[in-house]
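Data first, discussion second: the structure below is written as structure tokens.
The complex is shown incomplete by one protein chain, all other protein chains being positioned as in the whole.
Let's turn to subunit A:
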Amino acid sequence: MGIRFVLMVNKQGQTRLAQYYEYLNLEERRALEGEIVRKCLARNEQQCSFVEHRNYKVVYRRYASLFFLVGVDNEENELAILEFIHLLVETMDRHFGNVCELDIMFHLEKAHFMLEEMVMNGCIVETSKSNILAPIQLMDKA
């Protein structure tokens, strides 16, 4: 299962979105998030965007005050995941218009729906922004 989880975390280390593609209970989630956030947030701009943690590779990227962290298994292509993160950000940007942390906080379910359109079962199924947003825009109209 390519992608195992997607996290969005702010500079202070608070989780803003957490989507897991395998079941972890609350304690496991909290522990995992804590460890990964500590590891990734300590790194600076000149360092690479890949961190190995437990049996995951974590690919992360920072946009303004928000970190996007994606946990993948060992077979996954790191650069493709970076592109995926970028696509996700662009998609949200198109929808919210200059997306920021607050947009995601107050529209968490929409962020989840977008992810749902893009990734299922850890596989990327949709990479076209308009296709991703079409159902969400329909929902907004309704």
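The rule we apply is simple: a contact is a pair of C-beta atoms (placed from the backbone, for glycine too) under 8 Å apart; a residue touches a chain by one contact, two chains touch by 3 or more; residues count from 1.
Here, contacts and distances are computed from a predicted model.
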| item | value |
| --- | --- |
| From "AP-3 complex subunit delta", "Nicastrin", "Sorting nexin 4" or "Adaptor related protein complex 5 subunit zeta 1", the hidden chain's UniProt protein name | "AP-3 complex subunit delta" |
| Positions on subunit A where the hidden chain makes contact | 1-2, 14-19, 21, 23, 25-26, 29-30, 43-44, 46-52, 75, 77-80, 82-83, 105-106, 108-109, 112-113, 116, 120-128, 131, 135, 138-139, 142 |
